[in-house]
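All protein chains but one are shown at their positions in the complex.
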Amino acid sequence: MNARLHWRKFLSAFMLTMTGVCALISVSVLFFILGYLVYHGGASISWNFFTKLPAPVGEAGGGMANAIVGSGKLLLLATLFGVPIGFFGAIYLAEFSGGTTAFIVRYAADLLNGVPSIVIGIFAYALAVLPFKHFSTLAGGFALGLMMIPITLRSTEEFLRSVPKALREAAMALGASKWKTITSVIVPAAYRGILTAILLAFARVAGETAPLLFTAFGNRFWSNGWNQPTASLPAMIYTYAIAPYDDWHRQAWAAGLVLLGLILIINIVARAILSRGIAVPRA
Amino acid sequence: MHATVRPAVSVKIPPVVTGAINREPASALSMRMTISKVNFFYGAKQTLFDVNLGIATNKVTSLIGPSGCGKSTLLRTLNRMHETVRGARLEGEILLDGQNILAQDVTAHRRRVGMVFQRPNPFPKSIFDNVAYGLKINGSKTPIAEAVEKSLRHSALWDEVKDHLHKSAYELSGGQQQRLCIARALAVEPEVLLLDEPCSALDPISTAKIEELLVQLKDICTIAIVTHNMQQAARVSDFTAFLLTGQLIEFSPTPQLFTTPGDPRTEAYITGRFG
Partner (left out) sequence: MATTTTTVPSAGPVAGSRSFLSRLREGDEIARMITFLFAASVVLVTVLLVVELWQGSVLARHKFGFSFFRTSVWDPIFDQFGALPFIYGTLVTAGVSLVIAVPLGIGAAIFLAELAPARLSDALEFFIDLLAAVPSVIYGLLGVFIVVPLMRDYLQPGLKKTLGFLPLFQGPAYGVGFLTAGIVLAIMVIPYIISVSREVLLSVPRDQREAALSLGSTRWEATWKVVVPFARGGIMGSIFLALARALGETMAVTMVIGNNPIVSASLFSPGYSIAAVIANELTEATSNLHYQSLIELGLVLFILTFVLNGLARLLIVATSQRGAGMGNA
């Protein structure tokens, strides 16, 4: 072996090791994040956190009960608004539509997916807040629901399409109408993928803050009904983190832990559902 | 660094132990590479059984046999490409000019034994840069442009591309791309050139051009070719080895193997009774 070959082999070993280092750094970030959250947040999680309302500034013992419930309400609205549109829209794309319409709808969905969440917030503000002159839970649900639509639509369409032709043809041959085929054969065959898509969309919007700043806005008390502004976990984390009170900082960590825990669990569950094998092999 | 061409070592094929019929004259021929007692495993599964073979210098040796018989596997051990697969294990000895290739540095070894693949696979670079690739990474004593031209002439492509050297390799036809891959392999002046079914993705005219090429290339290097096309083996090769389910059944000078095969299985294969 001559000098040049020695150098090349050394360079090869060195660079390949560096790529391993890059991978290590990237993955460790996740563990750092989790570690810090568990460490700081775990210490601050208490019964108060889950059950009490925010206390007046300076007083200890407050909690985020209203934010937790608020997030729940917002996500419920988002799901009720966004999932049906995505789901039925996907059925149209996969089962009924022609090429051009499908292209336009998909293009619109991809466009919507790429819109920064702050811009979605602007849109929801203009449509659901300004005309009514007040912030509301409904507006927040609308904004989040908008963000759920593209994910639900595209994934559901993909899984519907992956159902083999043979299944459809068998159903049709038995005399089932198209709609009956869809409801009794195709959707059940693809249900795992669809469920995963919905869960992932849900997890995605659960952590969104920016759109809520202009729609649900925030509330230091219980929000009654659907027409009042409401607190939410992500917005509380934001407010508390940038405030100068230590107690609020601790609560922000706790909220961060709860929020991230929820999101990660949903993600892991969703992937587990999918990997247990979709009912039908992908095309 | 420029690999010096070593004088071919006269090595007899080691005594045959498996009963494979081996009929070429023992002393007159020199073997550029010798394969002794090679057993090959993918994990727990054995795919080559006690293979003993010689690749004669400046001759074309072809490996034939039905799908899955191990001919490509055997070919790929010659330039240690099997090492790119996890779980692949080689037992036995493979010599290049008398030296065990497994004891050499793999990068240096692969420069001495080149390979052309089944489907043309030029790099996403210009024609010139494809041929120059090996020269640039290994360093070259002769100026690169000269070496590129020499290789392209050897692979009968120069006249067709000399005015378009900086175009993308993907603009060439399939047959031209394969000749480009041959030029690329030749540029580093290997002692042995391995070809793994080089014409199976090509049309008959390109195939004929490449077969013509191989006969001429013998003069500058030793050639081993895997082919599923028996007529091709009969046309281009000096020696033919027939493999079946990982075993070497027969190894003879080509005319002999095809006209008077020694083993009934060889005869069955070449007469098309299975394939």
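Per-chain residue numbering starts at 1, and chain names A and B are given in the order in which the chains are listed.
Heads up, the rule we're going with is that a residue touches a chain if its C-beta (ideal position, glycine included) is under 8 Å from a C-beta of that chain, and two chains touch if they have at least 3 such contacts.
These numbers were taken from a predicted model, which means no experiment stands behind them.
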Options A:38, A:53 or A:118, residue touching the unrepresented chain: A:118
Where the missing chain touches chain B, by residue: 79, 81, 84, 86, 107-108, 110-111, 114-115, 117-119, 121, 123-125, 133-134, 137-138, 181, 184-185, 188
Residue numbers in chain A that touch the chain omitted from display: 8-9, 11-13, 15-16, 18-23, 25-27, 29-30, 33, 36-37, 40, 84-89, 91-93, 95-97, 101, 104-105, 108-112, 114-123, 125-127, 146, 149-150, 153, 175, 177-180, 182, 203-204, 206-210, 213-214, 217, 234, 237-238, 241-242, 249, 252-253, 256, 259-260, 263-264, 267-268, 271
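Note that in this section only the chains that are shown with their structure count from here on.
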Chain B-facing residues of chain A, complex: 1-2, 4-5, 8-9
Residue ranges of chain B touching chain A (in the complex, touch as defined): 1, 105, 107-108, 137-139
